[in-house]
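Working notes, beginning with the structure itself.
Complex shown without one protein chain; remaining protein chains in place.
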């Protein structure tokens, strides 16, 4: 099981069930997870396709989509930020 | 009679009597006044000689030392400023 | 050095006063308050909502704060950032910095605000008469970041 966090505009598009997800065994890398998530919810998938976003694994930015997922990882999907 | 204002470090060097001064008739211009003031108080004269300062006549900076003095003018002697 | 994520209103001036109290070796206190406006780009703003990533958001802002504090000689920096629902007139963010001379405090506050506007893990949503919209950094903010000497990206 992995924990998924959808921030900003991704939040309202993500089904609640995705917060604690059990992707199939074939989902081995961060890139696989991204593709699998997009398939679970079409509106979220469309937003992910249309928006540059960062992936944060266990509170660290991950640029390498071939990074291997581990059980109990926390993965956050972060759209462009706007604070202040 | 003219009113004289000595600001900053010039203040403690200026005799109180200079606040309302009656320079002799020969003191016709701002430059004359500056020289006359320096003669009235040697410590003030030394400070004026050693310090770049501005002359303010009736609240306006005067650069032209040949400007003619008028009765009841107010002339301020301003050393380098330091606020904030 | 304090970074606080606040889910309720705060009083920026009272917080600034408490932050600066008793620091008579410091000559300069610069601060900035970002306020929720009642209009944005000509549209009425009924409320804002700020999303954050609990834990991560505070840690990231704290990391940047420490970096900026060291670069500008500001031993003390305070950041308070609201999250959740925010109404017009309320403070969204306070950044305050103490330093011996004014330059360090000014630069620290300014650079932190530039960071918070474009690169801190915060997401702003406006609600107006036409519904909700998520805000992305203004072109001007991104240009400031791109042009900033030694900017944190």
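As written, the chains take the letters A, B and C, and residue 1 is the first residue of each chain.
One rule holds in what follows: a residue touches a chain if its C-beta (ideal position, glycine included) is under 8 Å from a C-beta of that chain, and two chains touch if they have at least 3 such contacts.
The model shown is predicted, which means the values in this text are computed figures rather than measured ones.
J.: For the full complex, can you list every visible chain touched by the one that's not shown?
T.: B, C
J.: Pick out the residues on chain C that sit against the missing chain.
T.: 11-14, 16-17, 20, 22-39, 88-89, 100-103, 105-106, 109-110, 113, 117, 140, 144
J.: Of the residues in chain B, which ones touch the absent chain?
T.: Counting only chain B, the missing chain is touched by 5, 7-9, 11, 56, 59, 76, 78-84.
Heads up, the rule we're going with is that only the chains that are shown with their structure count from here on.
J.: When the C-alpha atoms of chain B and chain C are each averaged to a single point, how far apart are the two points in Å?
T.: The mean C-alpha positions of chain B and chain C differ by 50 Å.
J.: Just how far, in Å, is the C-alpha centre of chain B from the one of chain A?
T.: From the centre of chain A to the centre of chain B is 75 Å.
J.: Express in whole angstrom the distance between the two chain centres, defined as the mean CA positions of chain A and chain C.
T.: 27
J.: Using the touch rule from the top of the page, what residues of chain C touch 2 or more other chains?
T.: none
J.: I need the residues of chain A touching at least two other chains; which ones are they?
T.: none
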